[in-house]
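Submitted below is the structure of interest, expressed as structure tokens.
Only one protein chain is missing; all other protein chains are in place.
For clarity, chains are labelled A, B and C in written order, and residue numbers in each chain start from 1.
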């Protein structure tokens, strides 16, 4: 559909950026979410407010931040507060519109595992980094977006450990807990977009140009269903690619590779 | 015992100042406690740390503060923090050595009433200002000192309302609540000093020069007992009176009168 | 997207009859001009919440704006009694809910944090807890001992006076911080009154100084001297003479009404009120500058 070539990371980043609405208050992580937010801010969402879990509000990084607490996030920001305030007065209070999440595993109901693979909690086969702030982001941000490459091992039917809540075993079960956030709204992969259905099950809602339902099925750990109408995403625009490559990540630190 | 004349306020202020130990961290109110602290700082306790409930740490007021939040407390202070932090991280955490208290009524067990006189809580005869910070000061400061004129109506056997805890109906009852502070240690009046006995009952421990046990009995609402040995306080020193009158309260705002 | 408007517009848009209003500021930065504008606009049946009602609520109660008071200390700070509030409470004409200072600020902290309640250690004082059914207990799940709880307070409107803010409502405060931040985060709608509106660059030059972020602010009003007779650190002094005068004015409802007629209804707003105070008062409250040591954020 387009002659432009782009990496999987560029494709995911651009599609994530398009999900953001002007004026959104976004809880940002480093890497692709940071690039997606800054791309959105430079295109259709100039009033996006970037909040970092390190306690930085309204950051305007003048270089690519390489850690969640990069000093470039602070210089020129609107406000800086402690971690307790960021998690309580911003996230728990309901002042965050959008959170970005990732993890080693995402399951059929959008639950995320970033804790252990295999074995049990006390004796894991692989020990992952753990929650960090993602348990609270998944619980309390109004909307959550997940960015992840589409691979079978990343999409098991059931995660080994629910580090951060999607819809548990179905939307009603999440609602029972009283957690204020709406849960994952879209999963952006290199093949397309998955969205929760009425029961909170992730179903394929869109394919990227040139990608097929078969590819999705091959790379998903459960019998993935489709929403009524599977649309095709708009291909990356030259202007989007140019912004990413020339201004936002000129070194290709997060965008090169597959 | 001395030819010097002094007011009741000066006498109380000087005796309160002498109770402070060098290095004490003191939760200060305006008026006599503020003067007592600044007097102690200028005499035997140069390392006293003054903390005001408005959130000011290490204040060095260059004029007499006229309210608990006077701007002179802030300029040149060591630190300023919010009210939540002052009450939680300083007082509740146990970082305050000394609190000063006052109130309309103090009873036999050192309980303080600053809420209502007569009637019941919903229909009081006289409505007083209420706790402010004194409930927490009385509960959590390591030691509390009470400064109050000695009058029968101020020393009932039982207060109409326990705004701030002394020893309730006896020391064991206070201890049962788990409140961390030691409770009132000394009540400084214009007649002498009252201190709690083993059971937490206030007994006369010292008389000011020229004052008598009979005066104390006439002006106390219960049959006040005496500690084994009732001592006599040292009279105000000329140097103490000079500091108070010429430097700390030259306008006599808090020290003139009876 | 500038949020700048006049104080009259802000009060008219965000303060409604029956609302719970929190005019913040512990001794410092009390937004008197906003209280006066609420009186001028004849708002009714408000629930007024503040640790120390101070003169601002005494005046609003006298003007008939209030149905209820939530407080922790009803005195004229440094002077004595708060006569109007006391009289209305004693006469049973004003509903109330009472806490200690820490209970009051803990209610705001819970409201600001999105929590349903805050725990506090026991103080041993029993009677306020017995008198106020909102003060409850839970068992600490680690030791089994009781802790005391207060419920979140989430005012409909929080009014916060600050030294400087930008057009988005990013607000910087220094001096006594009181409950300014907690009141802002706890409130549904936040009105910022500022001594100065500054460019966003000034705010962004010192992000640690920003107490309240614009993203929770609805309206920003430039109101110099808004806090008189309280004060703004670095801008003007507290007018202690007025605090003493009010003790006399408030002895009699006739003099109170005359004062409201002259100083609230008789002026259009904060600017006219300040001019009316006159040059002697201005000179008495003026303050010489004393600057903070420089701070280098680095040009990363």
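The definition used in the following text is that a contact is a pair of C-beta atoms (placed from the backbone, for glycine too) under 8 Å apart; a residue touches a chain by one contact, two chains touch by 3 or more.
Since this is a predicted model, take the numbers as computed values, not measurements.
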Inset, instruction - Taking the full complex into account, find the residue in C:71, C:99 or C:235 that is in contact with the omitted chain. - result: C:235
Legend entry - Contacting the left-out chain in the complete assembly, out of C:145, C:255 or C:275: C:145
Inset, instruction - Please pick, from A:10, A:24, A:70 or A:240, the residue that touches the omitted chain in the full complex. - result: A:70
Legend entry - Interface with the undisplayed chain - residues on chain A: 30, 53-56, 66-71, 73-75, 80-84, 87-88, 91-92, 115, 121-127, 129-136, 138-140, 161-165, 168, 174, 177-180
Legend entry - Where the missing chain touches chain B, by residue: 23, 25, 47, 49, 56-58, 60, 62-63, 70-72, 74-80, 88-89, 92-95, 140, 180
Inset, instruction - Just the residue numbers, please: which parts of chain C touch the chain that's not shown? - result: 114-121, 136-143, 145, 147, 149, 151, 174-175, 177, 198, 202, 205-206, 208-209, 233-235, 237, 287-300
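Rule of thumb we're sticking to: only the chains that are shown with their structure count from here on.
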Inset, instruction - With centres defined as the mean of C-alpha atoms, identify the chain lying farthest from chain A. - result: B
Inset, instruction - Indicate the whole-number Å distance between the mean C-alpha point of chain A and the mean C-alpha point of chain B. - result: 58
Legend entry - Numbers and ranges of chain C residues touching at least 2 other chains: 181
Legend entry - Residues within chain B bordering two or more other chains: none
